[in-house]
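Missing here is one protein chain; the remaining ones are kept as they sit in the complex.
So, subunit A:
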Amino acid sequence: MSAVEPFRGASDLVPGVHGERPVPPRIEAVNDFVIKFANVNGSGSASANELFAKAILRMGVPVSPRNIFPSNIQGLPTWYEVRVSEDGWLGRRGGIDMMVAMNPQTWDADVAELEPGGYLFYDSTRPMPASRFRPDIHVIGMPLTEICNAVYSDPRQRQLFKNIVYVGALSVLLEIDDQVIEKLFGEQYRGKEKLLASNVQALHLGRDFAKEHLQGPLGVRVRRADRVGDGIFIDGNSAAALGCVYGGATVAAWYPITPSSSVAEAFQKYCAKFRVDPATGQNCYAIVQAEDEIASIGMVVGAGWNGARAFTATSGPGISLMTEFIGLAYFAEIPVTIINVQRGGPSTGMPTRTQQADLLACAYASHGDTKHVLLLPEDPHECFEHAACALDLADRLQTPVFVMTDLDIGMNQRLCRPFAWEEGRSYDRGKVMTAEELEAGRDFGRYKDVDGDGIPWRTLPGTHPTRGSYFTRGTTRDPYARYSERGPDYIYNVERLLKKFRTAADLVPQPVIAMAAQPTRLGVIYFGSTSPAMAEALAVLQAEGIHVDAMRLRAFPFPDSVAAFIAAHDQVFVVEQNRDAQMRSLLVNELEVDPARLVKVLHYDGTPITARFITRAITQVVRPTADPKEAQA
């Protein structure tokens, strides 16, 4: 390592100076801006970018970062977009105020994405000609490569520390507290003093250069606030895994698929932490990476049949492979929990982009007449809640239950309410008849609707020497589980399953309604990861005098309140992230409402929906005189 040498072209490294041109107006915003990092996949930028976001969070300012990445190992473009919002808006806003352009391949698109008056930060080791900059933005050049090449001899270090150096420079330009970053380093590299020291050094390299050569602060900057409260910062996949731990899952079988793999990996991590019997050192869990999705759901079916709480995590193509078993579990009435972290489809579609496009595939998975329970978490907090709830519901209802998250919630860290667990909360194991009950002579008919709720009683294998055994199969049977091809027996089964599904509507998480400030005939229905963008859109619409009552769905089947909400409004916008308005189809199909009253608002390019998109789409319908071009933005 050597000392930093003086830099060539240092005079160019000031905002807005690239040739003779007028200085454009600049975006001025404190704690309210969007910054995007354009990187090359595999260049080691992820941890530096995450560090940047966390530092702002530690300053008490809410942030919502999003990874936008390709389905590739390395070399292709990857982006990390951080929204900074003191008001606490966590959805994507749309538009970029500052671009950290580290990928020459995407330069033109990245520059084009900037809002007028925005800031472009780039590696000026090879200065760009003025023609490559827009006249209405501010350019900040910093010779990152040159700095790192001067200081580090190892090629990998030169690459990796470039990212920390730009974080250091940004901390000066945006007035991020360097002590906060160093504290984060301290936490990250606890016990690894050498790594800690080298990272702090790289940070200071960036800071020192920025102080000496760049003009800070910019118009966008960070100021300490107290708006994070007791919120936690975590990704939905980890949260869902933790929910499975708390919910009592003991068997997990899975097959790797983006974006769901980290659910099982996090489950493994949490189980190792919480589920090892201290007395024996034995694991109170079993995790199997199966040979494929079919085997993974098969193992879950077997474990559920045998009385363990079991789950798998997958994504769209995995669901396709699992559907035969899902049908068996539905008809044979076996508890199964499936965490579906949705991505862009169909087929391999956009494997690393987000969508809400598996709704119909999951709601009606398998051949024949089937209906499945779907839970629709909005953020990591609800990923935790719904995962634990799904395990209860699967046992209670003896059926597959899907937790329908998506890449946006699953793989991005999100600021959310802390996890909650009521002391004294117990597991709902559902209707399992014990040896004592069998011994007492209680009538056992495996598929008999004893309680009028459509849910039969079951016994677990090995319960009693002479009573309670039955044969499980995917073929029709009578209420005592005896094989039957009689029409009335079949009708009894499928009608009871429908009754059970209606029972489920009262047991699933109920919708959340937010009434507008003024009475209105407009409503909006939304669900899942759309939630934060929707919350902001509603506020913007209200500020513009458009009042909309909102219902956030949290589950399928739909409780009666959903039909009532639709009936109470002339027009109900259904906001979702797929092409074919799948939730709207479910609403029309299940509630038999007039399709004309349900207005589609659809976003499906694979990026998370933005508040701007929703606001424009609704405004366009309510005030059709608005510029139609804007609505497409």
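Operating definition for what follows: a residue touches a chain if its C-beta (ideal position, glycine included) is under 8 Å from a C-beta of that chain, and two chains touch if they have at least 3 such contacts; residues count from 1.
Quick note on the criterion: contacts and distances are computed from a predicted model.
The listed choices are "Sugar ABC transporter permease", "Phosphoribosylformylglycinamidine synthase subunit PurS", "2-oxoacid:ferredoxin oxidoreductase subunit beta" or "Heme exporter protein C"; the UniProt protein name belonging to the chain that is not shown reads "2-oxoacid:ferredoxin oxidoreductase subunit beta".
The chain omitted from view is touched by exactly one of A:A240, A:A264, A:V301 or A:I455, namely A:V301.
Set against the missing chain, the residues A:H204, A:R275 or A:K448 yield one that touches it, A:R275. Considering A:P116, A:G368 or A:P418, the position touching the chain not shown turns out to be A:P418 (whole complex).
Per the touch definition above, the residue from A:S484, A:T520 or A:Q620 contacting the chain not shown is A:S484.
Within the set A:I68, A:M142, A:L328 or A:V341, the residue that contacts the chain not displayed is A:L328.
Contact with the chain that does not appear here is found for just one residue of A:V30, A:L76, A:I232 or A:V450, A:I232.
If you put the missing chain back, the residues of subunit A touching it would be 228, 230-234, 242, 245-246, 248, 250-251, 253, 274-275, 277, 280-288, 290-292, 294-308, 310, 324-325, 328, 418-423, 426-427, 459-466, 469-475, 478, 482-484.
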